[in-house]
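Take a look at this one; I'll ask things after.
All protein chains but one are shown at their positions in the complex.
As written, the chain order gives the labels A, B, C, D, E and F, with residue 1 at the start of each chain.
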Amino acid sequence: MSQRPLDILNESLETPVIVRLKGGRDFRGELQGYDVHLNLVLDKAEELKDGEAIKKFGTIVVRGDNVVYISP
Amino acid sequence: MSQRPLDILNESLETPVIVRLKGGRDFRGELQGYDVHLNLVLDKAEELKDGEAIKKFGTIVVRGDNVVYISP
Amino acid sequence: MSQRPLDILNESLETPVIVRLKGGRDFRGELQGYDVHLNLVLDKAEELKDGEAIKKFGTIVVRGDNVVYISP
Amino acid sequence: MSQRPLDILNESLETPVIVRLKGGRDFRGELQGYDVHLNLVLDKAEELKDGEAIKKFGTIVVRGDNVVYISP
Amino acid sequence: MSQRPLDILNESLETPVIVRLKGGRDFRGELQGYDVHLNLVLDKAEELKDGEAIKKFGTIVVRGDNVVYISP
Amino acid sequence: MSQRPLDILNESLETPVIVRLKGGRDFRGELQGYDVHLNLVLDKAEELKDGEAIKKFGTIVVRGDNVVYISP
Partner (left out) sequence: MSQRPLDILNESLETPVIVRLKGGRDFRGELQGYDVHLNLVLDKAEELKDGEAIKKFGTIVVRGDNVVYISP
């Protein structure tokens, strides 16, 4: 059964995701929300470098046009 | 008989596709969904380098504006 | 008699076209479909370098925002 | 309970936020307003470099398309 | 009497134009059509370098977002 | 009390503002008008380098997509 991109995001709410941004930065956090532009809310967010957390945040709002992919 | 871009994606659901992204990265996976922006859902996704899988994912949502082409 | 861009694409359906992408890559294939964003479906597609085919595809969907020009 | 990106911004009104812009600049200020494009109003704004304020502003309006993330 | 950009293109139908693209390439051809995005149809098109034709085409469809200016 | 980005611009009409553009150029002038794209009209405008005026204009219309921030 096929699933549209926003269906996947909806199923991933409150679970951990990895977000790859343009320019190669990765963020990890719990997906707290999203909208049709793929603007994302990540909770307990961390910026990653080579898989290691280099910066920690409470909550962040990522603007969707920076996103390459989201991996639930 | 001609076929529009979204027809091709619809026919490719649940089958393997290669996706070339801007910047030259390739992803391979089973097309699980898409929308009109060419946002894509890939299942059993792999990032490729020179045709070799260098990173494996369960499911990823690729934001459409990164896509150069999709090859079913 | 003048012809709009989509008229030309419509007349070119099922015939070979060359597509120049941003960044300088060229693709050749049979135009199988298109939409208003200039998303294209190419059949028997080939990526070209200096006029030589360096990669062959069955069908590809090219996202329109990569296109510089289409030459029927 | 999930929260959409604009909900988070709404809750952050009148509180300090960090805004990361494309190109790597960070701004800190009190979020005074926003709109659907993620255009932002920051009050008592500061431009940061390595976490240090290098420039101070009263109020600034940041155009949303420059934003990578907003951290309340 | 003032004239809107599309008026000028309309008056230039079936006449030779020079089109400067982003990245500095110039094309010359007979304007055969256009649309509101400034997608263009050029007939007897030539790619120019330093004013010299380096490549000849029959007809090309240029995607409007590549255009810097059109000179009738 | 929160204020939306366009409210701030409205309050800043006829007063001096600094506008930072992408690429790092700064302009200073009296805000004479704006629209929803953040296209701006600056009167008695000056281009700044390191805080010094390097070029003077009467009035300029700045296209909004160049704007990083506006500081009233």
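Everything that follows uses one rule, which is that contacts are C-beta pairs under 8 Å (C-beta built on N, C-alpha and C of every residue); 3 or more make two chains touch, one makes a residue touch a chain.
Since the model is a prediction, treat every value here as computed from it, not as a measurement.
Colleague: If the missing chain were put back, which residues of subunit E would it touch?
Modeller: Spelled out for subunit E, the touching residues are 2-9, 22, 38, 64-65, 67-72.
Colleague: Since one chain has been left out of the picture, which residues of subunit F touch it in the full complex?
Modeller: 13-14, 21, 27, 32-35, 39-41, 45, 57-63, 65-66
Keep in mind that, in the parts below, only the chains that are shown with their structure count from here on.
Colleague: Looking at the contacts, which chains touch subunit B and subunit F alike?
Modeller: Common contact partners of subunit B and subunit F, which must touch each of the two, are absent.
Colleague: On the document's contact criterion, could you list the chains that touch subunit C and likewise touch subunit F?
Modeller: Both subunit C and subunit F are touched by no common chain, going by the contact rule given at the top.
Colleague: Hey, which chain ends up farthest from subunit A, C-alpha centres compared?
Modeller: The chain farthest from subunit A, judged by C-alpha centres, is E.
Colleague: With touch defined as above, tell me whether subunit D and subunit F contact each other through largely the same residue numbers, more than half shared, or through different ones.
Modeller: Different, since most residue numbers here occur in only one copy.
Colleague: What is the distance, in whole Å, between the centres of subunit A and subunit B, each centre taken as the mean of its C-alpha atoms?
Modeller: A distance of 19 Å separates the two centres.
Colleague: I'd like the Å distance between the centres of subunit E and subunit F, where a centre is the mean of that chain's Cα atoms.
Modeller: 34
Colleague: List, in ascending order, every residue of subunit A touching at least 2 other chains.
Modeller: 65
Colleague: Work through the pairs of chains, note which ones touch, and then classify the graph as line, ring, star, complete or other.
Modeller: Per interface graph, the chains form a line.
Colleague: Can you name every chain pair that touches?
Modeller: Touching chain pairs, listed by label, are A-B, A-D, B-C, C-E, D-F.
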